[in-house]
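A single protein chain has been omitted; all remaining protein chains appear in their positions.
Per-chain residue numbering starts at 1, and chain names A, B and C are given in the order in which the chains are listed.
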Amino acid sequence: MTEDSIQRFHHVMPLQIRFNDIDKFGHVNNSIYFQYYDTAKIDYFDNVCENVDWNKIAIVAAKIETEFIAQVKADSHVEALTRVTRVGNKSFQLEQEIVSTDTHEVKSRCTSVMVLYDLEKSCSISFPNNWREAIYNYDGITPNN
Amino acid sequence: MTEDSIQRFHHVMPLQIRFNDIDKFGHVNNSIYFQYYDTAKIDYFDNVCENVDWNKIAIVAAKIETEFIAQVKADSHVEALTRVTRVGNKSFQLEQEIVSTDTHEVKSRCTSVMVLYDLEKSCSISFPNNWREAIYNYDGITPNN
Amino acid sequence: MTEDSIQRFHHVMPLQIRFNDIDKFGHVNNSIYFQYYDTAKIDYFDNVCENVDWNKIAIVAAKIETEFIAQVKADSHVEALTRVTRVGNKSFQLEQEIVSTDTHEVKSRCTSVMVLYDLEKSCSISFPNNWREAIYNYDGITPNN
Partner (left out) sequence: MTEDSIQRFHHVMPLQIRFNDIDKFGHVNNSIYFQYYDTAKIDYFDNVCENVDWNKIAIVAAKIETEFIAQVKADSHVEALTRVTRVGNKSFQLEQEIVSTDTHEVKSRCTSVMVLYDLEKSCSISFPNNWREAIYNYDGITPNN
């Protein structure tokens, strides 16, 4: 089942755990997971889509649902898995997981709705067609999904 | 409707926005909201429950659902609202909001399922009865909720 | 002697300690002090100088020296003290302290050399004369310092 996770995702990013990620309770603080998810999400777009300029366009979170399934510790080896599951007109949906690099055990799972935002005009924008296609190809999404 | 939010919550914590909370996109980064929610949650327990010792007991997030409704900027004045909506045997449910201090506009809303965790025995523990009662009294929950 | 610190500084900013500021060692992590110092520094400029636009101008650290004198814990009440000690042509020098709100005990002391930076032209810029005067007046610096 966890093997399955790895297979469903094409974008894999190893994560470097920092000393400062560990909170008073001895594990990676829940707020840090969102730094991991953010970093992996940005890397996904940098790699899959063309001409992404984060000085002009932002990805803004609209809704995030996260499960914390197993703790991540200072000596854990983990990686972030990211895929786009739906591209709407202005919003899109991401599925992400943090899994053990060694065992593929799922540590956390996150689905989120994001919006593309024009930083110069300060408004949300339509999803570019060439990005949509690149994502469909990369993640193997059929257009009527 | 936003006034309503304020009325439903008894625990209110003004938040200090840090320069470093603002990300490349010019607003408070989504991961920082969870620092706000965490800090408010810990303060809730420190104030409502007796003899809370965070060296012995941890609150561990199991599930978090968050809506990001309006951006928080460097010069925003915001506060966190926190209430417990359900106390189970080992888990409990929180509802939290980040609202404008001035207008009570809701910036973000978060519901989460948390678990009490014994840091010495490394296992989840039952919710103490005296904490449950203190919370019921504080937030006006009827036991069969 | 600690009373002296308070007297030498005119800019005082109470700090909100977050749950997530505490690291595995049970105290505020050293990297967080620099978030405190940053936030206080920005507030200093917002309050002392006119028309500060952080979308156009940045303060960039060139050199920072910090002493960590006493630990800050989750339940500490602390505030940041900030003053400018010298304004050069392009660089300026800050002195900052984090002190106990109650006892004025100095927890940390920081001196730093900062540079004003034009974000649009990507180069350092001369310190505006009206800011220099405002700072001299505020912190009681004599021009030949």
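Basically, a residue touches a chain if its C-beta (ideal position, glycine included) is under 8 Å from a C-beta of that chain, and two chains touch if they have at least 3 such contacts.
Being a predicted model, the structure only gives us computed values, none of them experimental.
**Q** Based on the whole complex, identify which of C:Val12, C:Ala61 or C:Ala74 touches the chain you can't see.
**A** Of the listed residues, the one touching the omitted chain is C:Ala61.
**Q** So which bits of chain C touch the chain we can't see?
**A** Against the missing chain, chain C presents residues 24-27, 29-32, 34-35, 38, 54, 58, 60-68, 71, 117, 119.
**Q** What is the set of chain A residues that contact the non-displayed chain in the whole complex?
**A** 14-16, 18-20, 26, 35-36, 38-39, 41-42, 54-55, 74
**Q** Where does chain B touch the missing chain, residue by residue?
**A** Touch with the absent chain occurs at residues 19-20, 22-24, 26, 29, 31, 74.
Definition applied: only the chains that are shown with their structure count from here on.
**Q** Just give me the whole-number Å value for how far the CA centre of chain A lies from that of chain C.
**A** 35
**Q** For chain B, give me the residues that contact two or more of the other chains.
**A** Correct list: 26, 35, 38, 54.
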